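Only a single protein chain was left out; the remaining protein chains are all shown in position.
All chains are identified by letter, namely A and B, in their written order; residue positions are counted from 1 within each chain.
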Amino acid sequence: MATLAKKAPKGQSTWALAWRRFKKHRMAQASLVIILILVALAILAPLMVAWGWVADPDAQPSGANLKSFYFLPPGAPGHPLGTDELGRDVLSRLLFGGRISLLVGFSVAILSVIIGTAVGALAGFFSGRPFNFYTGPLSPELRRQIGETGALASGLALAAGLLADLLLGGLLVSAPAGTFLLALLGVLLALLFVQLLGPKGALASRLAWTSLSWGLLAGLAWLVWDIARTLALPAIAEGGLNGTLSAIGLAVAVLADLALVLWGVVGRLRLDLDIVISRLIDFMLSIPTLPLLLVLSAFLNDSRSPLGKVAHAAFGDAASVFIIIAILVIFGWITSARLVRGQVLSLREQEFTMAAYALGASEPRIMFRHLVPNALAPIIVDATLAVGTAILVEAALSFLGFGIQPPVPTWGNMLTGAQDFIFYAPHLAIFPGLLILITVLAFNYVGDGLRDALDPRSRL
Amino acid sequence: MFEFTVRRLLQLPLVLFVVSLVIVGLMQFLPPSARAAAFVQSEQQLAHLDEIIQQYHLDAPFPVQYWTWLKNALHGNLGFSRVEKAPVWDAFKKRLPVSAELALYAFFPTLLVSIWLGVLAAIHRDRLLDQTVRVLSVIFWSIPTFVLGIALVAVVYGYLKLFGIGRLPPNLIIDLANQIAQHRYHPYTGLLTVDGPLNGRWDVAWAALKHLVLPVTTLVLVQGAQLVRVMRSSMLDELGKDYVRTARAKGLPEKVVYYKHARRNALIPIITLAGVMFAFLLNGVVITETIFNIPGLGQWAANAAIQLDQPAILGFALLTAFIVTTANIVVDLLYALVDPRIRYE
Partner (left out) sequence: MKRWQAAILAAALATGLALAAVPKDTFVHMVFGKVDTLDPAQAYDTASNYIIENIYETLYGYKKDSVTAYEPRLATSYEIKDGGKTYVFHLRKGVKFHSGNPMTCADAEYSFERVLVTNPGDSWGWFLAESLIGYDVNAKAAAADELGKNPDPKKLKAFYDAYWKKIDQSVECDGLYTLVFHLVKPDPTFFAKLLYAGAAVVDSKWAIAHGEWSGTKKDWLDWAGKDLRQGYLHNHMSGTGPYKLVKWDGNDVVAEAFDGYWGKKPAIKKVLVQVVNEQATRIEALKRGDADRITVNSWATVESQIKGLPGVKVWTDPKWAPAVASAIFFNEKPAAKDNPYLGSGKLDGKGVPPDFFQDPNVRKAFAYSFDQNAIVEDLYLGHGVKLTMALPPSFLGYDPNIPIYNYDPDKAEMYFKKAFGGELWKKGFELTILYNEGNTVRKTIAEILKANIEDLNPRFKIDVKGVQWPDFIGAVSRRQLPVFVLGWGADYADPDNFIYVYYHSRGYYANKIGFKDAQIDRWVEEARSIVNPKKRAELYHKIGRRGYELAPFVPYPLQQVFMVTRDNLEGVYYNPMLSGAFLWKDIRKK
C-alpha cells in the first residue's frame, strides 16, 4: 500500500479517494444500500419469526380448513406475500431463502477469491523460474545430494501413504483396489503430464533434481491427511459443534495437503509452476461444467457418499448448502486465479518490486506485502461480481433440482415449485425471481462502481 | 499452425479420458442399489432389485466397470441410456439436431445484435442510447435464464396466448410422423427449419420457427447482455487508441473510422467470447429445454443426472467436452486469422 499511497494526491489515502469516486456512482451506492438491507433482513429473519413479525417458513397448516390456506394471494391476512402450494408463508420463505442464497454467494466468492488469489499469485510469481523462494547460492554438488535424498524420501513417503491407504482402505472408496488404482493412475497421469508438457528433455534427468524439503513435504502431506481423517471422521459422524469444527479442520487439511503435494511434485520435478497451473486451468476450462456440476451434486448430496456423509453429519438438513458451496468453489477459483496471475506477472516487473529487492526484502515479503496488495483492486471487483454469479448458479442448480434440497428454502428451489403453478399462482414465481434479479443486479452495480472507483485512471 | 491444431486435437482424448474416469469414479461412491435407481421405475420392479443389480453387473468393482465401459466405448458402443430408452449414440443422433437448431438460432442473432448494439453504445458514449443499452445489459445479465424463461412462458404463452411450447403443435407432430413412416418426408438434418423447406413443407419450418421464438429470445437476451458489455468496452478501448486519432486527423469520415477501422479490431475479444459463449449455450440449453419442453440434449442430460443414468451422463459429458474443446480450437485459429500478430508455434 505504501507504493500506491505515493501516487495519491496529498493527504488522501487511496481508499478514501476510492470512496469519493464510488460516491459519485449513484447506482452503485443505491445497490450497496440494497445489499445491506438484504443482508440485514437475512440475519434478522429468525428473530423476525421469534418476534412474530413473519410466519414460520416451514409451518404448514393442516386439518379440515386446509384448502383455504393453499395459494393465498399476496395481501392475505397474516401472509403479506401469500402462501405457496403447501400453504407456507411466501414472505418468510423468501427471507430464509435469502439467508441461504446470500450465504452461498458470499462464501463462494470469498473462498474462490482466496484460493484463486493464492494460486494466481504463486503462478505469476514463479513464472519462468524454479518453484522455491530464493535463499542464496548452493554448490551444484550439495544441491545434487539434497535432491537425491529428497527423491528417495518423497518416494518412500508416497509409497507409505499408498500403503496406509490400502490398509485403512474402505474409508474413502468402498474397494481398496479402487483407491490403489486411482492413486496409481494419478501418479501415471502426473508423469505423463510432465513428459508431454514439460520443456524438452528426458523425464529421468529431471527426476534427479529434487530438493529435500519438497520431497519431505510431499510425504508429510500423506501423513497429515491420514492422521486428520482418522482423527476427524469419528468426531464428524457424531455431529454437533465438535463435528463441525472437525469438518472444517479436515477441509483445511485436505486443502493444505493438495497444496503440499503440488508443491512437492512441482518442486521435485523442477517444473514451471506457472505452466502447470495454466495447463490445469486450461483443462478445467475444457471440461463441460454443467454435466459435471450435475453429477457432482447428485452424488455429493447422497448421504452415503463420503463427502455427503461428512456434510450430512455436520450440517444436517443444510448439508446440501455446504456441498453446493464446495462445488461452486471447485469451479469458481479459476477466474480470480487467471486475473491475479496476470496482475502479478506484470507487477513483479515493475520498478517498486525491483526497489524492494534492492532494499533486501525477502521474497515472501515481496509477494505478500507488495504484489498481492497492489493487485487488490481488481480482486475486490472480481469478488463482488463473483457473489452475483454464485447466487445465479446456485439458483439455476437448485431450479434443476440439483442444488439445495427442500425443505431448506432458497430462491432457486422456490422457483422450481412455482413453475408448476405459473399460470395459476404467478406470485409464487414473481417474488423469488425478482429478488434474485435485484440481488445480482445490485452486486453487478457495486462491482461496476468499485471498478470505476479503484481504477486510478478514472477521473475524479 | 497445422502442428498447433494437431497438438490441440491430440489433447482431446486426454480430456475425454479424464472426464470419463472422474465421472465413473464418482459414481462408484454410491452403493449398487442407488445406482440401480435408473432401472427401477415402479414398486413392482423394486421387488426384483437384487436380480436387476446382478443382471446389469452393478456390483462389479470400479476397475471392472470402467474397463467394461471403456472397452465398449472404444468399439463405438457408448452404452444404453435408461432415461432415453435407447442407445446413447441414438440419443445423440436424435437430440443433437434439436439442440443445435436452438443453439444456432440463438447464436447468430446474439452475435449480430450484441456487436451492433455494443458499437452503437460505444459511439454514443454516455448519451441516452448508451445509458439504455448499459442498463438493459446489466439487467438481462442479472436475470437467471430460467426466471426469464418462466416469465416468457407465463406472459407470452399463457397470457397473450402467442407462440408455442415444445417443437411443433400436436397435429404437425402426428402429420410428420406419418409422412416419415411413409417415406414422404426425409429428416436429412433433423433441423425442422432446414428439412421442412427441403421437403417442400414450408408449414413445418414456419411452425418450428414459431416454437423457437420463446426459447431463442430467452437465450439471446441473457447471452447477448454479456456480449454487448464486452463489445462496448472493447470498442471504447479501440476508439481511444492512436490510430483512430490519426485516422480522424486525416479527415476520414466518422463512419469510416468507426466501422472500417475501430470495429474490426474491437472484434478480437468478441471472438474469444463467442467461443466461451458457445460453451455457455450448452449450459443455457439445459435450462431452456427443461422450461420449454424441447426434447434436446439438455433435457436428456438433466433427467439422466437425476436418475443417475451412468452411460447417458458419460455420453453427454464426453459430447460437451468434445464440442467445447473443438470450439476452443476454432476460436484460437480464428484469432490468428483476424489478428496477424498472433502466431502459434
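As a convention for this text, a contact is a pair of C-beta atoms (placed from the backbone, for glycine too) under 8 Å apart; a residue touches a chain by one contact, two chains touch by 3 or more.
Being a predicted model, the structure only gives us computed values, none of them experimental.
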{"item": "Contact partner of the left-out chain, one of B:68, B:233, B:293 or B:326", "value": "B:293"}
{"item": "Selected from B:60, B:96 or B:165 as touching the chain missing from the view", "value": "B:165"}
{"item": "Hidden-chain contact residue, picked from the options B:94, B:134 or B:248", "value": "B:94"}
{"item": "Hidden partner interface residues of chain A, rising order", "value": "62-64, 66-67, 70-71, 85, 301-304, 405-407, 419-424"}
{"item": "Touch list for chain B against the chain that is not drawn", "value": "30-31, 33-37, 39-52, 54-56, 80, 83-87, 91, 94, 153, 157-158, 161-166, 169-171, 173-174, 177-178, 180-181, 206, 210, 213, 290-291, 293, 295, 308"}
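Keep in mind that, in the parts below, only the chains that are shown with their structure count from here on.
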{"item": "Distance between chain centroids, defined by C-alpha means - chain A, chain B (Å)", "value": "26"}
{"item": "Residues of chain A touching chain B in the complex", "value": "173-175, 177-178, 181-182, 185, 189, 283, 285-292, 294-296, 298-299, 302, 304-306, 388, 392, 395-396, 399-402, 412, 415, 418-419, 422-423, 426, 429, 433, 436-437, 440-441, 444-445, 448"}
{"item": "In the complex with chain A, residue positions of chain B that touch it", "value": "11, 15, 18-19, 21-23, 25-31, 34, 61-63, 138-139, 141-147, 150-151, 153-154, 158, 279, 282-283, 286-287, 290-291, 301-302, 305-306, 308, 313, 316-317, 320-321, 323-325, 328"}
